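Removed: one protein chain of the complex. Kept in place: all other protein chains.
Then we have chain A:
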Amino acid sequence: SRVFVAILSGCVAGVLGLTGLSGFVAFFATALLLSAGLYVKVGCQPKPFFKTPSDIWFDGVMQAMLSYILFWTLFYDIVHIY
């Protein structure tokens, strides 16, 4: 789900034409939003669903970020460069 959100937010960031730091801020904001949503969804009890409690915040962030960068670049190029 983290990758899915990252791809979506990457598309949005690209279409909006975010560049530089603001794009990364957008990524972390959406990732944080997802984590917070998950946290509420599991009723503030990450224990039975995650190996360690911190996984809900950090698991797979790097992976998601690479996908984010890819889609961000793709849509930024398509919409703004050409």
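Structural remarks
Everything below uses one rule, namely that a residue touches a chain if its C-beta (ideal position, glycine included) is under 8 Å from a C-beta of that chain, and two chains touch if they have at least 3 such contacts; residues count from 1.
The rule is short, and it goes like this: contacts and distances are computed from a predicted model.
For the chain of the complex excluded from view, the name given in UniProt is "ER membrane protein complex subunit 3" [choices: "Protein TIFY 9", "ER membrane protein complex subunit 3", "DASH complex subunit ASK1" or "Translation initiation factor eIF2B subunit alpha"]. What chain A contributes to its contact with the hidden chain is residues 3-4, 6-7, 13-14, 17-21, 23-24, 63-64, 66-74, 76-78, 81-82.
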